[in-house]
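Shown below is the structure under consideration.
Excluded from the complex is one protein chain; the other protein chains are retained at their positions.
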């Protein structure tokens, strides 16, 4: 079994206008940088992007927004991006805001063949409008639907040709659940390793969830909020 | 934060007659041997045990069955146990059979605050009797409820005093999902290690799901179906 | 008539390169011995391993490495281990390309019964209900008739169901059959088995169209 493709360009073959994509990452942490760059170059447009955030003006999904390749964002928080604001206010960009935990669980559900589940998040708010409400244990819950995508694009630390993935630190975030929910899942990794190098016990995403894998050319791994403390004298 | 208790006897303090327990393991693989032995010694009775299997006559949950400490088993497969058969046929023991995937997901749901979810498993069978049926994507699904327990008892390979757990091989099975679903979760481990010895990236069960932890005195780790091949000459 | 190994061997011909496969207990387990050359597949065992390898050599058994039949196994290079919820996420989420399992009865509409005989001791369905309800591609491996000589391919199942309308293909000791609108469509005959014999052993509606070739191995 060999799921390795040469590069980002080859990995994103088949992504077409008006498709739905999931993209891993939280802020700029753990985003598939190389695949995003390749998507910008294809000029594919009309995309619905399911991603917790929308990048910043000149990095991450912001690059696709700049080129107006995104029709709709499905996210929990989109606040760091002037171009995003402009497109949203002008009505060019549709935005579907989803509570972060419901977003994560809806992706996992999509990957796990659970079409719908009940959650308390959002009950009594505008998020619940039009959704079924039901009491469990004396507490109201709303019914949320699974999310899937034509392509899921995730970024891992290491991976092998079977598609097994290992993530590093909080760059894990949405990547594993989105990997489960893509009809085709593309994984870009910092390092491709030989099968057997990853301990079967410590694999975060089993290869069954990944259809294509490649080693990214380079990783900028930009930090959004560099926050430090000073060493005391 | 120190969740270490001295031994199995101390760990199971508070388990009382007629409580509901979850017990990790698949067959005899990854079962909390030491806690089960301690439970036998307490003589606690009327237990509802949620466990994928019911042990064998003289090991695992079979030991509790022998002493008639179990009122009800909630399992997916219970076939390896003569005493179990006798009690079930005589009506002494109640048995609730649940499809294995629904059992696992119901435990996870219980731990994750998802009170109910839809699954296709069991539709059109007696498992679906009395359950809500709904179509999603043209396919019928049934509504399944979350499971929780007064105590969950799991067995891990290594653990630390924060309650972080690492499992080995297929001894993982139901242990992580049951750890999530116990009001109080007891973990027994083969080896207690110092905090920091477990790589934060490779922890299977974060300590937040575990309230008590101890190192088991000894592990028999009995093999149910020893199956081998011969080396070719 | 085929023996158990030949049934497994015939089903192995259905495997495609790159597939993830879940094999049930019994005849399905034997399929792993007959993977066609040039084809690479990964076996999932629902207790939590992908990349299940052959049984261990004597003396190399690991109590922490078993399959869903509770047998000691090995892990292939590139294997991965996961918990039961993730395992059934793979199954329910249709990430497995082929599921092969045994059955007591199959009906011509694809219903399957393989977990319970009223009046007999019930051991449980294990993962079977999740597997049959979820899989896109299910092959049943079984004998064409039961020990009393009664057909196991029926108009309607008489036993409590494991799943409804889910079986796509059946490989028995007598034939390969697809489940299509209207009944069991005969695809291949076991070497030396006549169409008449298959008709006689099939209680459900058997569709016989054109020439029915013998299986080749």
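Letters are used for the chains, namely A, B and C, taken in the order the chains are written, and counting of residues starts over at 1 for each.
Just so we're on the same page, a residue touches a chain if its C-beta (ideal position, glycine included) is under 8 Å from a C-beta of that chain, and two chains touch if they have at least 3 such contacts.
Please read all numbers here as calculations on a predicted model, not as lab measurements.
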Checklist line | Displayed chains contacting the withheld chain | finding: A, B
Next item on the list: May I ask which residue of A:163, A:176 or A:216 touches the chain that does not appear here?
Entry: A:176
Note to self: Residue by residue, what part of chain B touches the chain that was omitted?
What the structure shows: 1, 108, 110-114, 160-162, 164, 180, 195-196, 200-201, 203, 206-209
Item checked: For chain A, the residues touching the chain missing from this view -> 26-30, 52, 75-80, 85, 88-89, 95, 97, 99-105, 107-108, 119-127, 157, 167-177, 204, 221-231
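As a working rule, only the chains that are shown with their structure count from here on.
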Margin query: As a test of understanding: of all chains, whose mean C-alpha position lies farthest from that of chain A?
Written below: C
Margin query: Suppose each chain is reduced to the average of its Cα coordinates; what separation in Å results between chain B and chain C?
Written below: 28
Checklist line | Centre-to-centre distance between chain C and chain A (centres being mean Cα positions), rounded to whole Å | finding: 36
Item checked: For chain A paired with chain B, centre-to-centre distance based on mean C-alpha positions, whole Å -> 33
Margin query: If I count partner chains per residue in chain A, which residues reach a count of at least 2?
Written below: 112-114, 200-201
Check: For chain C, which residues are shared contacts with two or more other chains?
Finding: 49, 75, 81-82, 85, 88, 91-92, 134
